[in-house]
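In this view, the complex is presented without one of its protein chains, the others remaining in place.
The first chain written gets the first letter, and so on, giving A and B; residue counts start at 1 in each chain.
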Amino acid sequence: MNNILLIRALRNPAAIADFDILDWDLLLRQARQSNLLPKLYYIVKSINHHSKLPDKIQDILVSAKKMADKHRQTVIWEIDRISEALKDIPVSVIYLKGAAYTLQNLPVSDGRLFSDIDILIDKKLINKVEHYLILNGWVSVKQSNYDQKYYRKWMHEIPPLKHRRRLIVVDIHHNILPPTAKFKTNIDLLIDSSMHVNELNNVRVFSPYGMLIHSMAHLFCEGEFNNGLRDLVDIDELIRLFSKEKGFWDELLDLANKQNLNIPLFYGLRYSRKILSTPVPEDVIRKISVSQLFRVNLVIMDRLFSRVFIPNHKSCIKHSVYLAKFFLYIRGHYLRMPLHLLIPHLMIKLFTVWNDKESH
Amino acid sequence: MSEYWEAVAGFEVLRKTWGSESAIYHTGSGDTQLLDELGIAILNLVQAQRLETEEIREHILRKHKVELEGDSLARLLAELNRSGVITRVQTP
Partner (left out) sequence: MILSSLTFHEARTRLKSNGLYFKTGPFTIHFNTHIENITKNFYKLYSENQIFEQEVFSDFHIKIDLPNNFRRWVRPQVFFYLDNEIPFKPLPFNQAYPMLEWGMNWCIANHSHQYLIIHAAVLEKNNKAIILPAEPGSGKSTLAAILTLNGWRLLSDELALISLKDLSAIPLSRPINLKNDSIDIIKSMSETCIFSDVYDDTNKGSVALLKTSNESVSRADEVAIPCFIIKPKYINESKASLARVSPGKMFMHVAENSFNYSVLGKEGFEVLSNLIDLCGCFDFIYGNNTEAVNIMNSLVANN
């Protein structure tokens, strides 16, 4: 039984009915630091509990919800502006993650906060898209020559662009993982199975299975987990929504297999179930094809991941959390790039950090 | 090729009028602007139909008996364009 308040609320919204006023004090802090405070508004709403809360708690939740509404407005408008900037070129823009959930008005987008917008473009058209965005007021965020070259050569995205006046950052990907990553995905297949949201402007999103596989690949190949719990909540909510469809699990397993993403799928299902009680049938996890060695290693991975899928709040962060984060950071880099490429990159990064410090 | 102005579809524009002044709020961009009577008249024109800059100038002259200087009309249109209320379309 997990005794972290936020996780208890996420696992079972009805549990909040038993929280006393000081529990609420801590719960709101854990949620705020985890970028999940507006989500808490919707959790309370899901069990019709708002009117039972003291006014001051309702005020805080309503305030957070208003901020999330503003984020939604900003994202919808930015998508409109991107469509406008690209209206003269025949290109499909696939919106990823939060922007995709918002475009489809999925429940997972309720109370979701954004830091940037992620899009995916056919690699052949990416330079053209970048050119048109720059013509329409976007500028590159990464100025250094090294960064520019590094992104273009090794990454699955070009250096991010930011709109000069609106200051919203857009990450422009041509793949869901770097070409050097350990897992070799088939991006054409994902693009082919994407769906229209808005026919007129060529606004697209991945299929439900694609969205789920992508969010898992992203979370479990990443090295940073500052929004780890938030990202796991995304996975949980997507599963709860889509698994109602007949044949859902077979399709999901099939897609992960075709994309060589069985391992992220395994982790995604395992930890969302373990931590957030996501309804994943045991036999589905057993069916995922992963090696015996991988299953043995799980003892270690369980220990690491259980320390990062926690609220980003001091009431939950112990020393072992920093160590787990460090190991997962190294792992993330290793998964994205073989060592003979990774080490020179980290050296150059370290060197520029030193140089910057010296010159200040 | 000619250049037209038209209202941006899909987003509501709220108005609040006090005498000759109106504040408008664009629910897409979140921008707020203050327009005088002529500004509102121009907005009404463009919201009703797609128009060229010169057509707008003629309408205003005919209906409101006001001759808009080149600059002031262009400035207002640019401002409405920036906040996403209207947009520029080109047709061959």
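Please note the rule applied: a residue touches a chain if its C-beta (ideal position, glycine included) is under 8 Å from a C-beta of that chain, and two chains touch if they have at least 3 such contacts.
Everything numeric here is computed off the predicted structure, so don't read it as measured data.
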*Interface partners of the hidden chain - shown chains only, full complex considered*: A, B
*Residue of B:16, B:50, B:75 or B:88 in touch with the missing chain, whole complex considered*: B:16
*May I ask which residue of A:50, A:70, A:153 or A:258 touches the chain that does not appear here?*
A:70
_Contact set of chain A toward the excluded chain (per top definition)_ = 21-22, 24-25, 29, 32-33, 54, 56-57, 59-60, 62-64, 66-67, 69-70, 73, 313-314, 317
*What is the set of chain B residues that contact the non-displayed chain in the whole complex?*
14, 16, 18-19, 21-23, 25, 27, 30, 32, 34
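Following the convention adopted for this analysis, only the chains that are shown with their structure count from here on.
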*State the interface residues of chain A toward chain B in the complex, per the touch definition above.*
70, 73-74, 76-77, 80-81, 84, 165
*asked:* Per the contact definition, I'd like the list of chain B residues that touch chain A in the complex.
replied: 8, 10-11, 27-30, 82, 84, 87
